[in-house]
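Before any comments, here is the structure.
Here is subunit A:
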Amino acid sequence: MKFEGTVLTLLGVFYGLMGAVYWIWSKDDTGGVMLVGALALGLLPGLYLLWWYRRSGKRLRTEDRQDATIEEGAGVISSFPDSSIWPFVFAMGCFMGVLALVFGTWFAFPAIALGVMAMAGFTAESRRGGDI
Partner candidate 1 sequence: MTDLIERPVSTSDGDNVDHGTETSHHHDHHGPTGIMKWLTSTDHKVIGLSYTVTSLIMMIIGGAFAEIIRAQLVSPTSNLVSFSQYNELFTMHGSVMIYLFVGPFAFAGLANYLIPIQIGAPDMAFPRLNAFSYWLYLTGSITMLSGFLVGGGAANFGWVGYAPLSSAANSPGTGADLWICALLLTGFSAIFSGVNLVATIFYLRAPGMTLFRMPIFTWNMLVTGILILLAFPVLTAGLIMLYCDRHFGTHIYTVQGGGVPLLWQHIFWFWGHPEVYILALPFFGIVTEIFPVFSKKPVFGYRGMVFATLTIAALSLGVWAHHMFTTGAVLLPFFSIMSLLIAVPTGIKMFNWIGTMWGGKVHYSTAMLMSMGFLFTFLIGGITGIFLASPPLDFFTHDTYYVVAHFHSVVMALVMGALAGIYFWAPKMTGHMMHEGIGKIQFWFLFIGTQLFTFPLYLVGLHGMPRRMANYPINPSWQTLNEWGSVGAILIGISMVLFLVNVIYSWKKPVVAGDNPWDGHTLEWFTTSPPPSHNFLSLPPIHSERPTWDYNHPDHLAIEHNHKKQAKKSAKASAASDAS
Partner candidate 2 sequence: MEETLSQLESAQESVADRSPRTKKRALALAIAAPLLLGGCELPSFGAFHGVTKTANSTFKLWQGFNVTAIVVGGITLLAMIWAIFAYRAKDKTSIPKQTQYHIPLELTYTIIPIFIVIGLFAATVVVENQVVDEPAPNATINVTAFQWGWKFTYPGHKAVVVGQTTQSPIMVMPENKNVLINLRSTDVIHGFYVPEFNFSRYAQPGLLNTFTFNANKTGMFDAQCTQLCGLYHTLMYFRVNVVSQAKFDAWLRAKDASTTQQEVIDANSAIALENNAGVAVNPTKSNGDGAN
């Protein structure tokens, strides 16, 4: 966590510095704003990870320790889905959605229908399998 957070934070800070130099020198707001956005995109997850590291008592996870053995990681990792039709259904909804943007609003009806179906499906699925 510590190193992950540091990498993102440092990248963000670099973009910030570069952005400051650029904005002052060029007076171009477009690039300035985008670089400040990049600063934010670096700091947001970076500082979050560092904060989390601190909150967890600066404990290193097994994957952060040079001397960790495979046994130390024993136990459940997480729950992983095996198969699910809903990503496909949801993507078809999105597909219909963009077709609505191109060919006309009537495509929005199947888009919304598929979207709602997929949403319901996702929710039901995680409830069924969600014993973690």
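Here, a residue touches a chain if its C-beta (ideal position, glycine included) is under 8 Å from a C-beta of that chain, and two chains touch if they have at least 3 such contacts; residues count from 1.
On how the list was made: all candidates are chains of the complex that A comes from, given by their letters.
Remember, it's a predicted structure, so these values are computed and weren't measured experimentally.
Every option in 1 or 2 belongs to this complex, yet subunit A touches just one of them, candidate 1.
On subunit A, the positions that touch candidate 1 within their shared complex are 1, 3-4, 7-8, 11, 14-15, 18, 21-22, 25-26, 28, 30-31, 34-35, 37-38, 41-42, 49, 62-88, 90-92, 94-95, 98-99, 101-103, 122, 125-126, 128-132.
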